[in-house]
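My structure is below; once you've seen it, I'll send some questions.
All protein chains but one are shown in place.
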Amino acid sequence: MPRSTKAKPTAPATAANPAGHREHASFPPVVIAEIQRAAREGIYDIRGLGAKRRLPSFDDLIFLGASISRYPLEGYREKCATNVTIGARFAKKPIELKIPITIAGMSFGSLSANAKEALGRAASEMGTSTTTGDGGMTQEERRASKILVYQVLPSRYGHDPDHMRSCEAIEVVVGQGAKPGGGGMLLGLKVTERVAGMRTLPVGIDQRSACRHPDWTGPDDLEIKIAELREVTDWEKPIYVKVGATRVKYDVALAVKAGADAVVVDGMQGGTGATQDVFIEHVGIPTLPAVRQAAEALQELDMHRKVQLIVSGGIRNGADVAKALALGADAVSIGTAALMALNCNAPLFLEDYAKLGTAPGYCHHCQTGRCPVGVTTQDPELEARLDPELAAHRVRNYLATMVLEAQTLARACGKSHLHNLEPEDLAALTIEAAAMAKVPLAGTDWIPGRGGE
Amino acid sequence: MIEVDVESLGVRALNERLHRLPRDTNERLWKITNPKGAHALAAGLDRPLSIEIEGHVGYYCGGMNKQAEITINGHAGPGLAENIMSGVVRVKGNASQSAAASGRGGLVVIGGDASSRCGISMKGVDIVVGGSVGHMSAFMAQAGHLVVCGNAGAHLGDSIYEAVIYVGGEVESLGSDCIEKPMTDEHRSKLEQLLASAGLRVQAARFRRFGSARRLYNFKVDHAAQY
Partner (left out) sequence: MCGIVGLFLKNSALESSLGRHLSAMLSALSDRGPDSAGFAIYRNPAPRGSIKVTLFHPDPDFGWDRLMREMSEEIGTKVRGEARGSHLLLTAAMPVETARHWLAHHRPEVRIMGVGDCIELYKEKGNPKEVVRRFGLEELAGSHALGHTRMATESAVTTQHSHPFSTGLDLCLVHNGSLSNHNRMRRWLSRHGIEFQTDNDTEVAAGYFTHLLGEGATLEEALKSGISDLDGFYTFAIGTKDGFAVVRDPIACKPAVLAETDDWVAMASEYRAIAHLPGADQSRIWEPSPATVYSWQKH
């Protein structure tokens, strides 16, 4: 009897693979599809949001709540304060935030005007700040946001000293977590008349961006640049320096030496409106090790709490906030999460997700400008789907929830101020997290890598 | 004419004083002595002042200038008049790297040479250079005019958008997507206007025009080598 040529299933059937075909770990279907896309198009894949693959994260840490050796605080009655001051090092007018959660820089152009306005309103209600982005400041954002941080980026799109002077702080962007070493990107469909006008670009082109600042390179020249920004604004405003997380220890130390009032460290989970997928997934370290390294760099210079540390990149809930603070951050910043509170990936307008070849919960197509929920689009019809007032309410609720969650965890650890959380309040669930956060593996005294010290 | 020795007063105090002048001030003429390479001199101005600086300045002189007319009787360090919005900044001697970087308006005149990256990221400023410019000048130049009476270094206008470049002498090499374009009467007239505003008595006839080939405006695999 001839042997059957039909391949027999060699694995149990699963929902994703009902016929039980043998999988190839190095070349699974998604990798094959990408190879064949590259073969068709001859150019890298560009998308929005941040690293999608699983990474060691705050989920791998837990808090050691009070028991017999420690005492918790009662909710509501016994205060757990949440305020933070940024920029007392050099600025005449440091910033007072009521909560340690800020809205990260995202450009008008990448985001719709309605999205920027909603974020501004929500932040103002909660007593925190928003940040301009790679495209300059809009009047809507300035009006909506009580505390506005003005970014100075390599592209200098829309850079205006009057706008800068009207803001409460300045953020010199060296890089961001999604693409440390890369510049901004905005594809043609989103370079509308208004956006193009702000950026001094022809309408409809694919924006190419510089990855280095035009008038300084290196921390020694950054120091001189920061001094110039202080001169232009009469030393009033705190100056932050933002980096994507790579050589965090060196970068934080250098930002301090260059004269920063605050350092913003953005881990690889940090999002973007558009960049090469290969950049997002393969450059930068996760936020978890970045926080602890940044805090250590500040401690070694005796600058912890004197130069504030703001951490971003995949902050999603009050637990993430509390853990980042426990590891040494003064505040966190949210980008992707804020968009999701606005409606990013919400199960609405399902046919429009389908048209993009995706579905709610899986969409990362910000770069197309066809955002089904009006957040990352310049199309007026799509933008109209985002009502700024309702959206502001959602973001406000989300921020308030995160603060309550963080306070709950902090009180359980006996803290009357979120800043009193410390690494010793944490334990790790995995060896990677223990090594990265320098926190013992739960139930042990072991911190991998700390042995031979 | 108000004379200030910035070596004794200090840059910060001088800048604050200039920033605080009332909008309709009649203290409009200033002479600043002993700059000795100090940084951020006269940065962030927003008044119709006329300022003469006697000596050499450091980085970012006249940075983010609005309305003021600043003249440097000496050389200037990197980032001269960076992000200038309006007004005029003139340096009699040479300018270091990134002169007029990301400038959005106004006029920058460099009597001598400019070093590398002159006009990098320019967004509408007019720059007129009596001498030559270094490599990577007009890199990612988006709008405005760069006039070079002398020679231009390597990779002129790399990744240029809509800025227009006029060169009187030799061009060592052109950058990605930058090509020579014909000089029309309209361009010659604009060039003459720019030379006149810079106070340079130079013949427009020998200049050549350079600008974007516009092949990089939309990502296309065929131009991958240019990136």
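In order of appearance the chains are A and B, and numbering begins at 1 in each one.
Just so we're on the same page, a contact is a pair of C-beta atoms (placed from the backbone, for glycine too) under 8 Å apart; a residue touches a chain by one contact, two chains touch by 3 or more.
Please read these numbers as outputs of a predicted model, since none were measured by experiment.
Visitor: Can you tell me which of A:Arg247, A:His282, A:Lys306 or A:Lys355 touches the chain that was removed from the display?
Guide: Going through A:Arg247, A:His282, A:Lys306 or A:Lys355 one by one, A:Arg247 is the residue touching the chain not shown.
Visitor: Where the complex has a chain not shown, which of B:Lys66, B:Arg90 or B:His135 is the residue touching it?
Guide: Once the missing chain is taken into account, the touching residue is B:His135.
Visitor: Touch as defined at the start, partner being the missing chain; which of A:Asn17, A:Ser166, A:Thr217 or A:Thr358 qualifies?
Guide: Only one listed residue reaches the unshown chain, and that is A:Thr217.
Visitor: Quickly run down the residues of chain A that touch the omitted chain.
Guide: Against the left-out chain, chain A lists 212, 217-221, 223-224, 247, 250, 253-254, 257.
Visitor: To test your reading of the contact rule: which positions on chain B touch the chain that is missing from view?
Guide: Missing-chain contacts on chain B: residues 36-39, 55-56, 58-59, 74-75, 77-78, 93-94, 96-97, 113, 115-116, 134-135, 153.
Here is the rule we use: only the chains that are shown with their structure count from here on.
Visitor: Provide the C-alpha centroid distance between chain A and chain B, rounded to the nearest whole angstrom.
Guide: 36
Visitor: Flag every residue of chain B that touches chain A in the complex, lowest number first.
Guide: My answer: residues 11-12, 15-16, 19, 39-40, 43-44, 46, 58-60, 63-64, 66, 78-79, 82-83, 85, 97-98, 101-102, 104, 117, 120-121, 123-124, 139-140, 142-143, 159, 161-162, 216-221, 224.
Visitor: Chain B touches which residues of chain A in the complex?
Guide: 41-43, 155-156, 159-162, 164-165, 187-188, 200-202, 205-206, 208, 210, 214-216, 221, 224-225, 227-228, 231-235
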